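First, the structure itself, so that you have it in front of you.
Shown here: the complex without one of its protein chains, the others still in place.
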Amino acid sequence: MSGNQTVEAFRAELRGWLEENCPQEMRDGGMSEDAICWGGTQWTFSSPAQKDWLERAAAKGYTVPTWPVEYGGAGLNREEEKVFHEEMARINARSPLQSFGIWMLGPALLHFGTHEQKLHYLPPIARGEIRWCQGYSEPGAGSDLASVQTKGADQGDHWLVNGQKIWTSYADKADWIFALIRTDTDAPKHKGISFLLIDMNDPGVETRPIKMISGISPFCETFFSDVKVPKHQIVGEENRGWDVAKYLLTHEREMISGGGAGLSGGGRALGAILAESAGEDGLTDATLRADAMRCEIDALAIGLTLERYKDQSEAGQGAGDASAMLKYMGTELNKQRHELLMNAGGSDALEWDGPLGNRAGDWLRTKANSIEGGTSEVMLSIVSRRVLGLPG
Amino acid sequence: MSGNQTVEAFRAELRGWLEENCPQEMRDGGMSEDAICWGGTQWTFSSPAQKDWLERAAAKGYTVPTWPVEYGGAGLNREEEKVFHEEMARINARSPLQSFGIWMLGPALLHFGTHEQKLHYLPPIARGEIRWCQGYSEPGAGSDLASVQTKGADQGDHWLVNGQKIWTSYADKADWIFALIRTDTDAPKHKGISFLLIDMNDPGVETRPIKMISGISPFCETFFSDVKVPKHQIVGEENRGWDVAKYLLTHEREMISGGGAGLSGGGRALGAILAESAGEDGLTDATLRADAMRCEIDALAIGLTLERYKDQSEAGQGAGDASAMLKYMGTELNKQRHELLMNAGGSDALEWDGPLGNRAGDWLRTKANSIEGGTSEVMLSIVSRRVLGLPG
Amino acid sequence: MAKLVMTEDETMLADSARGFLDSEAPVKALRDLRDAGKTHDAALWKKMADMGWAGVLVPESAGGSDMGSAAANVLAHEMGKTLVVSPFLSTAVIAATALRQVSDARAEAALAKIATGDVTYALAVDEGAKFDPNAVQMTAKPDGNGFRLSGKKQFVVDGGLADRLLVLARTDNGLSLFDIPADRAGVTRDASNMIDDRDAARITFEDVEATGDDLLGTVDQAMDVLRPALQAGQAALAAEMSGLTAGAFGMTVGYLKERKQFGIEIGRFQALQHRAAHLWCEIEVTASAILHAGRMLDHDPENAALAVSLAKARATATAKLAVQEGVQMHGGIGMTDAFDMGFYMKRARVGAEWLGDYSYHAEQVAALRGF
Partner (left out) sequence: MAKLVMTEDETMLADSARGFLDSEAPVKALRDLRDAGKTHDAALWKKMADMGWAGVLVPESAGGSDMGSAAANVLAHEMGKTLVVSPFLSTAVIAATALRQVSDARAEAALAKIATGDVTYALAVDEGAKFDPNAVQMTAKPDGNGFRLSGKKQFVVDGGLADRLLVLARTDNGLSLFDIPADRAGVTRDASNMIDDRDAARITFEDVEATGDDLLGTVDQAMDVLRPALQAGQAALAAEMSGLTAGAFGMTVGYLKERKQFGIEIGRFQALQHRAAHLWCEIEVTASAILHAGRMLDHDPENAALAVSLAKARATATAKLAVQEGVQMHGGIGMTDAFDMGFYMKRARVGAEWLGDYSYHAEQVAALRGF
């Protein structure tokens, strides 16, 4: 009961703060690529409101609400976090900042980093000053993430890194990269990898965007030639980077699945979006209506599953390999949602920059959802073996 | 042109014959289990009309219209066969006779049998006097049909057969069985099997129905204890029975797939059946309508595919392993059709012998379609390896 | 919102229910009943009542344990696993929830009898092949201080043997709900020969007398009483179907590990692995919807409609997939009556229809989500 009172007091305070501090322009629920504020040294704000919103939120720790206060967060507990998201959704507020630093590196550092590393790296992420990218995949490796060929040769106080990464999202706009580097070439595949932090401005780091079928280029190739990485820029132990990577993969899966789920109550009903573009009569097309209902039901139920796993995890019942399920279900659903949006959009959706904006680009982008961060096939194999205990 | 004239002359003659000879009662398009006339020594006609219809059709060779006249058929070519089916469908005529003898043993004998065997076995099949059943599967063998354990020991002029068969459809009502028997226990799995014809009245043959989830028991277990099978009762060469079996499996697949397809033009539209049971407003339920349209489209297209393969086969382009495709697509479709019929039937369909007759039993029966005659999984593996040439 | 985690109490309840049902009501109990031509096991129901299950939604004042919908769903889930035959949903969930919407002595007395297992109920709503309460045509014509009921009902689950019937009928300005004894003059019950081997009936009402006392709640306002009862029933049915799904899936995964074909366990075939894994993912997602429905019914019942329809729709679709895959992966043996899988498939079909099918609940979701 007293817990509830505290939470409600927090809600009231937050609501007041949002009312005062969230600029009106930032209350459009913007979810598309260009509404995102990524931060970093190369960042250009799309409007003064976007800048204000980031700065005000960062000052309160609301860019990373669950991180400890000393690392730039607001130290919210699970209940408060729910309230935070509810209140943000209530006024349709945009997220003030998104980044791989928040989603990926932050959780890894909070779990594996030293106190010094946390103090050094986390606050600039929370303030949107430093933008990070991820260096896992390598050409030809595909789903076999542990087949890392990029080498770090031990030079005493640093590693000399040589090799190539691929699918390094937004590497061309990032300031730093966290990467898997092979620091022991004799050890078994999973045992000789270290998780290193590398400054993209270091000599020998080069990056090049990969043009995607959606026309946009979020992904890059990144090359390392004799890049010196000081020994203190390692997260976790030497040659134990796979542990960090696995932890982050699980995290990434949950994150990607969340993108597709539209969460309970929060997201706009798919059918409502469809009904709009279908015209005044609403969603009368039997095929589209049937598909939309199914998709909406699944989206709501997957959103609830995300909530359930968070609640379980808070209750000390880890989700574990079930994150593979969330990743699989969430991304497959998101692909379906966008197929339906394309159907409903008809020929209006077939133009780049047509009357429906970038609907086609967004649709094509979703096709990568079931590939990046572990393919759907890999997720199903994980469930089959680790959850169901099937042989093979 | 003259070919067309001949065909049209045949159509006119046939139409006249049907008008005169097909009893009115036999023009109800009866497709359910109890409308079928199976024949055989145990057969009891459901009505005088059923008996008349069988006798008149048999006299013209119309129970097996494409078989040669000397073996009891009408010797129709492919064009005439199409006309035959069109004219039968036009007046909604029931098939005068159905049997495993017609579908399975007949084609095998026509292809592999000696002239004497054809003369001896085929006419009684065509006249509905002798009913056959099939003895392929054995307990525990499942999809691995060639793992035949029932043994035939060579005793000079006969084999002494011992063992057990399962899924012997209607064995309790059949007069004879065609069965795969291992006549060489030392040879590799596929090389020591013979295709034998066995009289069910022989001492040592016993059969027992298996109760199915649909409540009906078309399937049996059949036991052989020291059954003497004369050497002349073999089809094809000794130890080459697998060739006959493979030929028949292909044939069976096409047959089973045809059952689900509803053929182009001929079958009643699924949607029309659904619309009836959905009431006067027709099929307004979006989910049901969408599913029904998809199912109807697929049924028509699969029906056309069956036609296409028949035409190709006549043109000397064998369907070969593509029969696996027909079997897979046809049976999966048929299961969907019956799921939809159950949906549309609502609670009326949940009673045995309810207002919709045996709809539930028919629905449950279809679940075996994708298992019997080779599972859907086996069909997909055949396509994968033999058609697509994928490794493994 | 309450947390989407099983509480310790719920876990204990599930464990104790499982222990009881494994010994008292395995699938074989259904088979034995069926083979004996029966659709109800009064002794089993009495034992369940003694364990407090009949009173799970009955207020403590009437002798119940008042544990709430989430707890009822836990029980339903466990019963689903072994296809337990009982009037639990009709009586302990639907009728109890309806009765507790009404605060009068008669309802209190009825609730007390439910809790002790001394009375069973059936809900008579459907008149056509599809669930559609608003389309009810059966009439309740004013007659003196009471009414005369005339019309036909079908798919009255547990209606062949229930002691009392909750009957939805059309009055002058709306729908009204009546609570009458099943043996009242003018009531004719024809047992339906159901594919799931359970009790259901077609019932004819010919000028059946109903007094003012037999009216449950307010005249013309049946939905005030019926809606919560339907929602509790739909959620519990969804939970039962998720239990059924778990039962069928457990059999299937076990078979995949043990059955060999072409010399190896069929569970090594990747195509089957991925299908089994997909099915497990669907099951997990459905579990969330069901847990959520229980929480909403217990904590925010006014706004539970979306959660309930979500749960019933998901449970229906998932159960269908589970039994289809179950039969297919078992091969021929799965089609034999000697094997239990067929019982799961048949119950899944009946559960799919009862209290609204997938399409019905999908349309509810669409309406609540604005399209």
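A, B and C are the chain letters, set down in written order, and residue numbers restart from 1 in every chain.
We adopt the following convention: a residue touches a chain if its C-beta (ideal position, glycine included) is under 8 Å from a C-beta of that chain, and two chains touch if they have at least 3 such contacts.
None of these values were measured; they are calculated from a predicted model.
Novice: Pick from B:114, B:155 or B:317: which residue touches the chain that isn't shown?
Specialist: Only one listed residue reaches the unshown chain, and that is B:317.
Novice: Among B:80, B:138, B:252 or B:296, which one is in touch with the chain left out?
Specialist: B:296
Novice: Write down which of A:66, A:98 or A:287 is the residue touching the left-out chain.
Specialist: A:287
Novice: If you put the missing chain back, which residues of subunit B would it touch?
Specialist: 82, 264, 269, 271-272, 274-275, 282-283, 289-290, 292-294, 296-298, 300-302, 304-305, 307-308, 311-312, 314-315, 317, 322, 325, 328-329, 377, 379-381, 383-385, 387-392
Novice: Give me the subunit C residues in contact with the hidden chain, please.
Specialist: 269-271, 273-274
Novice: Take the complete complex as the reference. Which residues in subunit A touch the chain that isn't displayed?
Specialist: 137, 142-144, 166-167, 210-215, 277, 279, 285-288, 335, 339, 342-343, 345-354, 360, 363-364, 367-368, 370-372, 375-377, 380
Throughout what follows, only the chains that are shown with their structure count from here on.
Novice: Averaged over CA atoms, how far is the centre of subunit A from the centre of subunit B? Could you give it in whole Å?
Specialist: 55
Novice: If you average the CA atoms of subunit B and of subunit C, how many Å lie between those two points?
Specialist: Each chain reduced to its C-alpha mean, subunit B and subunit C end up 40 Å apart.
Novice: So which bits of subunit A are touching at least two other chains?
Specialist: 289-290, 293-294
Novice: Which positions in subunit C are in touch with at least two other chains?
Specialist: 362-363
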